[in-house]
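One structure below.
Of the protein chains in this complex, one is absent; all others appear in place.
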Amino acid sequence: MEGFLANVLNGLSWGMLLFLISVGLTTVFGVMGVLNFAHGSLFMLGAYLCMQFVRWVGSFWVGLLAGPPLVAALSILLERFLLRPLYGRDVSFQLLLTFGVMLFLDDGVRLIWGPAYHVVNPPALLSGVIPFFSQSYPVYRLFLVILGPLVGLGLWAFFSFTRWGKILRAAAMDRQMAEIVGVRVPVLFTAVFAFGAWLAALGGALAAPHQSVGPAMGERIIIESFIVVVIGGMGSFPGAFAGALILGLMNSFGTTFVPHLQMALPYILLAVILLTRPRGLFGGEA
Amino acid sequence: MTQPIILEVQNLSRSFGKFQALGGISLKIPKGKLCALIGPNGAGKTTFYNVVSGRYRPTIGKVFFEGRDISGLPSHALVARGLLRSFQVTNIFPALTVRENVLTPLAVMRGLSFSFLGSMARRPELVDEAEAILARVGLRGQSHRVVSTLAYGDKRLIEIAIVLACQPKLVLLDEPTAGMNPEETDRMIRLIKELSDKSEITFFITEHDMKVVFSVAENIFVLNQGTLLAEGTPDEIRSNREVKQAYLGGSLDAASH
Partner (left out) sequence: MGGLTLRRILPATLLLAFLVAAPFFLSTYWVIILTEILTMSLFAMSFNLLFGYTGLLSFGQAGFFGAGGYFAVLTLLHGPPSLWVALAAAVVGTALLALVIGWLCVRLDEIYFAILTLGFGMMLFTTAHNWRSVTGGSDGLGGFTVPPLNLIAWQVSLFNPKYFYFLVLAVTLLGTLLLLRMVKSPFGLLLRATRENSNRVAFVGANVRRLRLFAFVIAGTLAGVAGVLFAIFNRIASPEMLHWSFSGKAVLMTVLGGSGVLLGPAVGAAIFYVLEHYITTFTTSWMIFLGAILVVLVLAFPKGVLGSVMEFFAQKRRGAAP
């Protein structure tokens, strides 16, 4: 029971981080038709910026609030000057471009901050452990588990009740429809891309005290969030939520019960879902 | 009825949910006769084509091709039997050359899909056949041009050439002159007429340009709200009162669109 609960909590905390970056990825794909390889690098940039702010001002909270908008600003430049010329061209060119951006950012981070891994301490409020049955459990991880659903709820409210949220959701499902009802597409694209980048960087900042900050963290999470987005259904918000939870839980339970298979599990799940429901769990019929 | 019937449609219906797009159409196309299907927008022409060419299954009714029931067979099975359709939106291979566009269906028809060591250039009989087809549709001398660089009217001719390469018996042409300028339209009409006269192929066209229909068709079917309103020679249709009403009193003689 005890191990089971710990697994659930670990799975949820990782799942929540995955969810944050997958929401952006899936919205960007749904609205713009772009599968952004550099999305994981934006996540990584969020973590590094958070770390840098901790070094400068000594506050995790400043990093959490100030880092993501900077990443969003960078992504506006990316969308405006690099991606925009490619709309209407073959999908694979957009994939290749973002692949190039990923290489650039990942190595850029290595150049600035070095190849080593860095540790970011959780803020004082959330540091330490709490008793958990006979053992103890990190407070920060618990914080992620609680924060995750709150962020999810906030996003859900944003998508359901605000004007921009509704437009985004409508456009993710059917871009032509959005054009018909008079959304200005170039502005929408930039906004969506920046919003996705902001979420990814927020996830990165939150991940900084949770895992070590290093130049390979983007590469790992981008593949996992691709899987989340594909099994959930590209462009589907609930799909990203469900996919992230499944992958997060599979990660923690897999590590405990089938350690040898754990690395392969996400890929097996991906293949099974793509081959039985090619448009994902929440993606409708192919 | 002296001529054999190549296509017969019996009581053909097709619904999408509650909407009935086709409501029990029966008609016969004699072999070798150039027939046309007309009707106001939304009359069900394209749906009719999609059902006959195997894209949709009929809800009720049957389609016979050369006397055999083909209702609900998939498109590629119909292609193998000689029932072809052209597409309204140009549907060709843009980055290939003109000749390659025609060689593609020829290679498939000859069962060469998986012949992967023999060079295409060493099959002069295929190249000759492709050239002959290109000459027939009036694209002689353009063989090595990349299709995407051609004018719109020429791209539509490629579409016809691809269809011809499939050795068709019956060709459904969906608005062959849509979007063309008058000169291109004239050329397309002449081509269809000539192909119909000089080959065994039966053509069945839809068209909203009335000038085209009345200048080429030997037999016209008028569709309205999913049912067959009238059938006859161009003269008969021109003087048919119901048809005139269906077109909102518009004069058919002068009508284009």
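Should a chain be cited, it is by its letter among A and B, assigned in written order, with residues numbered from 1 in that chain.
One rule holds for everything that comes next: a residue touches a chain if its C-beta (ideal position, glycine included) is under 8 Å from a C-beta of that chain, and two chains touch if they have at least 3 such contacts.
These numbers were taken from a predicted model, which means no experiment stands behind them.
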Task = Kindly state which of the options B:V63, B:V79, B:L157 or B:L170 is in contact with the chain not pictured.
result = B:V79
Query = Thinking of the whole complex, not just what is shown, which of B:Q20, B:T59, B:T104 or B:T227 touches the missing chain?
reply = B:T104
Message = For a quick check of understanding: of A:L5, A:V57 or A:L103, which residue touches the chain that isn't displayed?
response = A:L103
Message = Touching residues of subunit A against the unshown chain: what are they?
response = 35, 82, 85-86, 89, 91-93, 95-97, 99-108, 110-111, 219, 223, 226-227, 230, 234, 260-261, 263-264, 267-268, 270-271, 274-275, 278
Inquiry  = Need a quick check: the contact residues on subunit B for the chain that isn't drawn.
reply    = 75-76, 79-80, 91-96, 100, 103-105, 107-110, 112-121, 123, 126, 162, 165-166
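Everything below uses one rule, namely that only the chains that are shown with their structure count from here on.
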Inquiry  = Nearest whole angstrom, what separates the Cα centre of subunit A from the Cα centre of subunit B?
reply    = 50
